[in-house]
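Left out: one protein chain. Kept in place: all the others.
Which chain is which? They are A and B, in the order written, and residues in each are numbered from 1.
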Amino acid sequence: MDMKILKNLKKGSLVHCITNYVTVNDVANVILASGGSPIMADGIEEVSEIIEICNSLVINIGTLNPRVIKSMLEAGKTANKINKPVVLDPVAIGASNFRTETCLNLLKEVRYSVIRGNASEIKAILDGNKTSGGVDVSVEDIINESNLEEYIKVAKKVSEIYKSVVVITGPIDIVTDSKKTYIVRNGHENMEKITGTGCMLAGLIGAFVGANPTNILVSTTMAVGMMGLSGELANKKMIKEDVGTSSLRMFLIDYISKLDEEGLKEGLKIETYK
Amino acid sequence: MDMKILKNLKKGSLVHCITNYVTVNDVANVILASGGSPIMADGIEEVSEIIEICNSLVINIGTLNPRVIKSMLEAGKTANKINKPVVLDPVAIGASNFRTETCLNLLKEVRYSVIRGNASEIKAILDGNKTSGGVDVSVEDIINESNLEEYIKVAKKVSEIYKSVVVITGPIDIVTDSKKTYIVRNGHENMEKITGTGCMLAGLIGAFVGANPTNILVSTTMAVGMMGLSGELANKKMIKEDVGTSSLRMFLIDYISKLDEEGLKEGLKIETYK
Partner (left out) sequence: MDMKILKNLKKGSLVHCITNYVTVNDVANVILASGGSPIMADGIEEVSEIIEICNSLVINIGTLNPRVIKSMLEAGKTANKINKPVVLDPVAIGASNFRTETCLNLLKEVRYSVIRGNASEIKAILDGNKTSGGVDVSVEDIINESNLEEYIKVAKKVSEIYKSVVVITGPIDIVTDSKKTYIVRNGHENMEKITGTGCMLAGLIGAFVGANPTNILVSTTMAVGMMGLSGELANKKMIKEDVGTSSLRMFLIDYISKLDEEGLKEGLKIETYK
């Protein structure tokens, strides 16, 4: 991984997030911890002006309503026009027809530099129809060594269709631009015991790609690795101190604020696929 | 307490919450800590589909507006139709006419498996008119040994009228289905120094009853006990470590994630009333 990517982020990256009200505070704090700055404006009256002063846009469909969908479309189209990278987090696509249709429409109307979801969500984008059972990945969609190839194919296909870098997160993470694929083996399953690790990662990707708009694939991969490594270290500390999942959340964001070049070099488990 | 209730929860419980934006993140994290999964969709376009894939619905009126009230009614009616347990948290009913009327209408249009409030809120349901001075319990409504009987009567009456399990939380907690009543003596008054312990409990009840729909009274009582015990242990740790109320919040959720059968058996102070 090219550490200039981290250096660029530490110089600043203003991230415009239109996101859900459940995890918005954690997303803001993760962006700040990484060296970026968040701005969470979602009024249609201002989103186009806001994205103009920002380095990237993150659209997260965690809690949808008609008002905010219009703002997402408006902000996304403006970002496309002025060439700011846009990140999509298709939270729980498939959990309802409304969510699926909204997400597919957001995919039709706006171009994304990065799409990040769990395996069920990325599959739902490919299928374009209802498959999910909530916000969590379906049990049959948990990535392991034996189905890894299959999910890499899914990721590549979505990447080709939408001309985006696609991230599938899970026990093993996949990052691909359809030509080149990275496999990230950081992270810990206990990260699922806190809400919003996916949303936080989407925000972190926003910060990384905002600071590195000409290097989307590698900067996205580094964000995925950094989130996984922070979760891994946080989980170790949770177990060592014999505490619980709210501490895990705090440790995770702590590590994002503390990980430097050296820490990343030591801990990242990133492989180039074939 | 029957520990099969906890075992059922640990197998999973998907809880649909339509809740306020102040404490939504804590509610989500408490549900996850307990073994359940939260989904916070509040768009009227999808709430009926979402409750279909969930095990229970929690309606919390902490921050009300016309859009979300419609979603609450829609989701509640669908939940009734398909027999999913619904939990109501009548936050600050009585603080405004709008809040009182909305809450009484929600009580008229939807059947609840559980209604949880502080003594002022449950009394306001009975009175059906303005009595509260905010989100906190009125000083004259703090439950103690000498007025306990009186509040048990209030709880039973509300239980009879609405055919719900009714929970009054306070220094002493009351849980009743009008025939059988449990008294819970866990908890600590410092829990009032953090926002959302009531909301978190409503979410936790949602997780417990979602996993135990045929045993609403006992599973609600166990949720009340678990929240109180976690707060008690968290408070002890706060004092021991000489820290403050934000640590108390973290410790509370930590204990919810850590309490197992043994810990509950050891710490729960639950009595059957007469």
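In the analysis below, a residue touches a chain if its C-beta (ideal position, glycine included) is under 8 Å from a C-beta of that chain, and two chains touch if they have at least 3 such contacts.
This one's a predicted model, so the numbers in the text were calculated from it and none came from an experiment.
*Asks:* Based on the whole complex, identify which of A:Ala124, A:Val137 or A:Met250 touches the chain you can't see.
*Replies:* Checking each option in A:Ala124, A:Val137 or A:Met250, the one touching the absent chain turns out to be A:Met250.
*Asks:* Which one touches the absent chain: A:Met1, A:Ile39 or A:Leu104?
*Replies:* A:Ile39
*Asks:* List the residues of chain B that touch the chain left out of this view.
*Replies:* 20-23, 25-26, 62-66, 92, 95-99, 133-136, 192-196, 243-247, 249-250
*Asks:* List every residue of chain A that touches the chain not included in the displayed model.
*Replies:* 14, 21, 24-25, 28-29, 32-33, 37-43, 45-46, 49-50, 53-54, 67, 249-258
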